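Shown here: the complex without one of its protein chains, the others still in place.
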Amino acid sequence: MIEYFILSASSFSGDIDNLFLVITLIIGFWFILVFGALVYFTLKFRRKDGVKAEYITGEKHSETKWTHYPHYAVIAMDVVIIAANIIVWVNIKQTLPPKDNLIRVIGQQWSWSFVDAGPDGVLDTADDITTVNDLHVKVDETYHFELQARDVIHNFSVPVFRLRQDALPGRTIKGWFKPTNTGSFDIQCAEMCGYGHGIMGGAITVHTKESYDETIVQIKNGTYESHYQKRMGTKTPLPSNTSHTEGHNSFAVLLASIF
Amino acid sequence: MSEAYAHPNYVKIWFWLVVLLLISVAGPMLEIPALTIITAFGIAVIKAFLVAANFMHLKFEKQIISFLLILALCLLGVFFFGVAPDIMMTDGDQWIDCIADKSCVEQRL
Amino acid sequence: MSMHGPIATHRSATGVPTGRLGTWWLLASEIFIFGGLIACFILFKLNGTPGFEDASLTSVTAGAVNTFVLLTSSLSIVLAHAAIEKGDQNKSFTYIWYTIGAGLVFLGIKTYEYTGKILHGHTITENLFWSFYYTMTGLHALHVIGGMVIMALISFDIRKGYNYQRVELIGIYWHFVDLIWIFLFPLLYIANF
């Protein structure tokens, strides 16, 4: 169901969408059942003059079966949900498939830095490619990332990949993704990280092999134009009044200046 | 209070507490770490039990109070073991403590 | 038993007097506050966080003397309770003030320790061990001070002949403060490996 709202562009995003569908079907069934019962009882058992309500304690077996049997069914369906979930979770977060490329993602207030290990697949060597707010990856290749944060907690989030992972200062967290669609998409920071949290974004561009090589050449020549800035520029320009005044003449700040 | 129960001999309990204290201080002098743990924390537990049972009259109190306290300690245990895998180890599944292996961004960037 | 306050206070459906039940609930929630701190301390210690070897710098003698002082004060407050049960106001009053005196000795030794440590440069911000050391002992010392103030108030009440049951309540609280110290002592002073 999620894919109707947003593109599904990584190898595991389909699994997550399917898990969502499975859970939706199960809880949709329960929701309709319970909600239906609630509405039906409310409408059916309205007060009528001279009709007394029934006296049901709900402690005899003949009565409790009406809540207990659905209850057993809930347990059964819980097991299905847990099983389905753990399969997907183990696949996404607990296992690292063999890597084709390695990148390091560093979050800081309020931008993302990306270090691509380059052809040799080792970080901190001469062929590293460093970009800011702009990540370039090749389609259909498995990427491992090492996630770090320089100051506060950030969250590396790529909605089209269905990928989110917190970056904790003091730790290196490993993860992976494998893009399946080309295009240019949003990177978000999905954990409150301070004043500029609302502008902490980036662009991830999934390339075919040819356009990737072309972009790398551009980066090395210095003739490169950031995809992030291009996206920000072509879509909607930043509203000038927010970016300049930053709320200095507002009510609360005014009051604060009195104190 | 008006309820009557036999008082334990408070001075005797105090005497045993002081003896236990001396043992726990003497324990580390043997310089055997395993023994130190036993003398330090094992004796702390015994002392705590003695104080709670006799001085705090837990021996004579309704059982619900003891139940309450044990439940509190169990919940603390849940907290400890829920947190332990993340905080107590320098590397876990899919993450490493980069302070420990000096690979942190602070050091390099 | 004094007869003021609402009727509710004098009911006892559980069989435990209301004041005592309330005190036990207070202690149960205190267990979580100190327990949370101690749990965090142990987690960092077992993690091998740098700085925890400084436990060897704390003075075992001072800690042991303080433990002894607190254990003795526990004895005197429980004797105060035993005295007031027999209706002996003056004896109980004296024992309560012995307890307060022991609390003062405890705080005095604590101050001496703090001064020595700070003069040697072991301030609260030096490393995590000292942060925990000052936080835990400081919070404990606050409990000691609070207990002493309440004890002093109660001691004058019982001389005027009311609120006898409160001697037992402050006693239970004081033993709890003692219990916390019984665990802080090995954690901060003895276990230095």
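The chains carry the letters A, B and C, assigned in the order they are written, with residues numbered from 1 in each.
Everything below uses one rule, namely that contacts are C-beta pairs under 8 Å (C-beta built on N, C-alpha and C of every residue); 3 or more make two chains touch, one makes a residue touch a chain.
The definition used in the following text is that contacts and distances are computed from a predicted model.
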Worksheet entry | Options "Propanediol dehydratase medium subunit", "Cytochrome c oxidase subunit I", "ABC transporter substrate-binding protein" or "ABC-type sugar transport system, ATPase component": UniProt name of the undisplayed chain | "Cytochrome c oxidase subunit I"
Fill in: Shown chains touched by the chain that is not drawn here
A, B, C
Worksheet item: For subunit B, which residues reach the chain that was dropped from this view?
Response: 71-72, 75, 78-79, 82-83, 85-87, 92-95, 99, 104, 106
Worksheet item: What subunit A residues would touch the chain not displayed?
Response: 1-2, 5-6, 15-16, 19-20, 23, 26-27, 30-31, 34-35, 37-38, 41-42, 45-48, 51-59, 63-64, 66-68, 70-71, 74-75, 78, 81-82, 84-86, 88-90, 92-94, 109, 151-153, 155, 157, 159-160, 162-171, 173, 185-186, 188-199, 201, 231-232, 235-236, 238-239, 241-242, 245-256, 258-259
Response to the item:
Where subunit C meets the chain that is not shown, the residues are 3-14, 16, 18, 21-22, 25-26, 28-37, 39-40, 43-44, 49-51, 124-125, 127-128, 131, 135, 139
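What we mean here is this: only the chains that are shown with their structure count from here on.
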Discussion item. When contacts are scored as defined above, which chain pair ends up with more C-beta pairs, A-B or B-C?
Written reply: B-C
Fill in: CA centroid of subunit A to CA centroid of subunit B, Å
41
Item to complete: Quick one: report the Å distance separating subunit B from subunit C, using the average Cα coordinate of each chain.
Response: 16
Worksheet, complete the sentence: Among all residues of subunit C, those touching at least two other chains are none
Worksheet item: Got the subunit B residues that touch at least 2 other chains?
Response: none
Discussion item. Help me check something: in the complex, which residues belonging to subunit C touch subunit B?
Written reply: 1, 14-17, 20-21, 24-25, 27-28, 31-32, 35-36, 39-40, 42-44, 46-48, 60, 64, 67-68, 71-72, 74-75, 78-79, 82, 85, 164-165, 168, 171-172, 175-176, 178-179, 182-183, 185-186, 190-193
Item to complete: Mind listing the subunit B positions that touch subunit A in their complex?
Response: 93-99, 103-106, 108-109
Discussion item. Per the contact definition, I'd like the list of subunit A residues that touch subunit B in the complex.
Written reply: 93-94, 96, 106, 124, 148-150, 168, 170-175
